[in-house]
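With one protein chain withheld, the remaining protein chains of the complex are depicted in position.
Moving on, here comes chain A:
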Amino acid sequence: MSDSGPFRLSKGGRLIDRAYQLPFRFDGREFRGVQGDTIASALLACGQMMMGRSFKYHRPRGPLASGAEEPNALLGLGEGGRFEPNQRATTTRLLEGMVANSQNCWPSLSVDIGVMNNWMYRFLPAGFYYKTFIHPRAAWKHLFEPIIRRSAGLGKAPTEADPDTYEQAYSHVDLVVVGGGIAGLTAARDAARDGKSVTVLEQNPHWGGRTPTDHADGQALIEALLSELRALPNVTLRRNTMATGLYDHGYLLAREALADHDPDAGIPRQRLWRIRAGHVIVASGALERPLSFAGNDVPGVILASAVRDFIADYGVAPGKRIVVVTNNDDAYRTALTALDAGLDVVAVIDARPNATGALPESVRARGVRVLTASAIAGINGSTSVEAVKICSHAGEGKVLEIIEADCVAMSGGWSPVVHLWSHCGGKLIWSETQAMFLPDISRPPTGADGMGMATPVGAAAGDLAVSGATGAAPEQPLMPVWVMPMHASRKMKFKMWLDFQNDVKVSDVELAAQEGYQSVEHTKRYTTLGMATDQGKVSNINGLAVLSAALKQPIPQTGTTTFRPPYTPLTLGTIAAEARGDLFQPLRKTPMHGWHEAHGAHWEPVGHWRRPYCYPQSGESHSDAVAREVLAVRGGVGTLDASTLGKIVVKGPDAGRFLDMIYTGMMSSLPVGKCRYGLICNENGFLIDDGVAARLSDDTWLVHTTTGGADRIHAHMEDWLQCEWWDWKVYTANVTEQWAQVAVVGPQARTLLERLGGIDLSAEALPFMGWAEATIAGIPARIYRISFSGELSFEVAVPAKRGLELWQKLHESGADLGITPYGTEAMHVMRAEKGFIMIGDETDGTVIPQDLGLGWAISKKKSDYIGKRAQERSFMASTERWKLVGLESTDGRMLPDGVYAVAEGENANGQRNLQGRVTSTYVSPTLNQPIAMGLVLHGPDRMGEMLEFPVQGQVSYRARIVDPVFYDKEGSRTNG
């Protein structure tokens, strides 16, 4: 034995190089593996069989498998930002200095407090959580929930940002072969010879699948295929690349591990391939199934194929006295591999009455006891296998013999990996002779052309011998074994694991059936069978076979649960790739963004835009800043960056007619040079946007939308123009970003703008709701005299590239006027002081203009507009709707946003009846009092009435119904 552990074999191990020793730490202890090891093989070599504890009962667990299907040996890997939970020890390459930790145990792997769950298994049956929900209520709140919360979750989430980078790439290819085993490589070669572009994806770092391990000349066969493929220019071979899912129309996602083996390589750690495949060959092989006997989860009970992988691939002995238990011929290969490595195979327990195939005979010939019609009745040992209790398979488990052993290699047969086939609708068919679900090639997943877009080959198609490609002798059929022994007692079934990761046992599935569960999908959720991170790769078939037996129905009638991507878990970094941090989403910045930043703007995200919320000065709180800005505007002059406002040009001979359909009001009658406020509803009648439209010329309007509405309203217009009134002659263009727009607001606004020269801005020359073209401060501009604050106000639009210049000139010229930049919050406060509605505050998708006292903006003359028919429906025209009012708090407290006003009586659920809600609420610096707006039943008819707004844990708020216009009711300030 070498110094990389007492269980390292002196020779063999095709994937390792004993010359390179790699020290690493597991649970704080020093270990030593060799190059080519996985963490699992390195730990096994050191005699560390126990690698974790199970999720629910905290039972000691060692590795069950040797690959991606591993349910038990899940580790927390790495430290700090590179910490990753739930990494499979069986697929994680060992690196020098690696730090790994076991999961689900406290205070340590060997001494675990949570193992008490194991003694309480009778009280934690299937559907335990759901049962605790029901009764008694108090027990859930005070007993079960705190315990479940503390023990919930598999592994810990990392707490630091991931320092690695990830990338995504696209590929379009005629054929993708998933699986680099003998079936996949053969299929790739045949397709490539036909001239197709072919990509082969292999999840492991090495090619060949099981062939090199299981067949004497396997490695040579694979090498020959690879050299042929490498010579073909139309073939791409990608190792370390796991196909995670197959989606509509041949869209395949695959994760390529680029630098998992070397975090400091300076390249992205992983790459997500987004492949559009003309066709997909599913050559994903098959997974071995466990056998359900009592104690099948004790560390040291390992899948037979994994035992020979550890021996042949890694030169590691999972045990020195091995018992093989099987229902098929294939597991005898494990006995031969172990014998070749000089290990003791103390017995082969075969459930079948006879085992006379070539493989069993060759094992017998080596002097190994083969016990047919036999089964395992139980395992002695809890943290490791000490002995195996043998019984007759046909019986109830009476122990006939006890055999000392330290490892059990089990095989319940094989299940084709049908995940990719099934992800996008491929159907399965049950094979009685092979006891497996196979892809039903008559019902494949279909592509855009309606033809099958995937073809299964090799073991994935149920052809375990890959049509004799390896020259292996034919095997005798297996005998389905779902419970071992056949008539096992209920007590034994409490120790027969189906889903190792989620601790679901034969007894749980039988209980679920007894409690009335019939659908496999319901049973899955009730028992959590197959719901862990391994998605039931090794457990599903055994589980549904047990369910079928309990329901006394054939397996195909029970069916399978749905296979969903990803095949194995993806780290979030790979899914996000470059789309993180500043690149998470594009940020839209106005031409004045830099100025705002330099002047200390506190930003508010508005869609993808960033708008200044306020400009706090040193030592100033945000609310103080807002109050200062409001008072400065109302007392002098302020500027608001309104560039984000949506601007859509609507042009053409039918533009007026079209806008009359888009708006509730009349836009066709708007004179050139004038502006008009308008409301836009959807076909369901609800208000979706508002803004001011200006008529630029005879056939051209400029439509202003809300900041968030620009793209949405432009799309809305295009939909109606292209699909409904497609013969109307109208063009639209979204010119939002072509213009910078500055609202110059306050009693000194005219004075300031006149200093910049170029236009007569007197009330006579440019009346309220008029607009004019001019050159201001040498910049071509459109000036709209519109107001969202109630003050004298001019919105000046200039070409975007000159926006900053205009803004700076305004601030230079207005310094002596106390010019103040103000943000969105001051804008909101001022509009609320004036009772102006805000889309998204007063509207929520259920509000119609009539609710908001905006009937004046709805044309009575028009025969139609979008939303008109909907607003004629009885419940829209009803007088019983909640309508806009002002709300005046009676105790000086600001009403909380969104609170509800209660009415007399209770509803059917015993809750207070409601009669209104707060939609906007602020403290008005102008009036020095809280103000609010809300929607209230019959509100406008109830002026002066009091409303009560209960808030949990506080004295109820009370408010008087008032006019929503709090400030300058006569509107004189608009004239300056």
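Here is the rule we go by: a contact is a pair of C-beta atoms (placed from the backbone, for glycine too) under 8 Å apart; a residue touches a chain by one contact, two chains touch by 3 or more; residues count from 1.
Here, contacts and distances are computed from a predicted model.
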From "Na(+)-translocating NADH-quinone reductase subunit B", "Sarcosine oxidase subunit delta", "Molybdopterin-dependent oxidoreductase" or "ABC transporter permease", the hidden chain's UniProt protein name: "Sarcosine oxidase subunit delta"
Touching the absent chain when the full complex is considered, from A:227, A:585, A:863 or A:972: A:863
Option from A:217, A:578, A:718 or A:773 whose C-beta touches the chain left out: A:718
Options A:249, A:398, A:487 or A:564, residue touching the unrepresented chain: A:249
Considering the complete complex, identify which of A:684, A:700 or A:751 is in touch with the unshown chain. A:684
Which of A:597, A:760, A:872 or A:963 touches the chain that is not shown? A:872
Quickly run down the residues of chain A that touch the omitted chain. 247-249, 251, 276, 425, 446-450, 683-684, 715, 718-719, 722-724, 726, 863-864, 868-870, 872-873
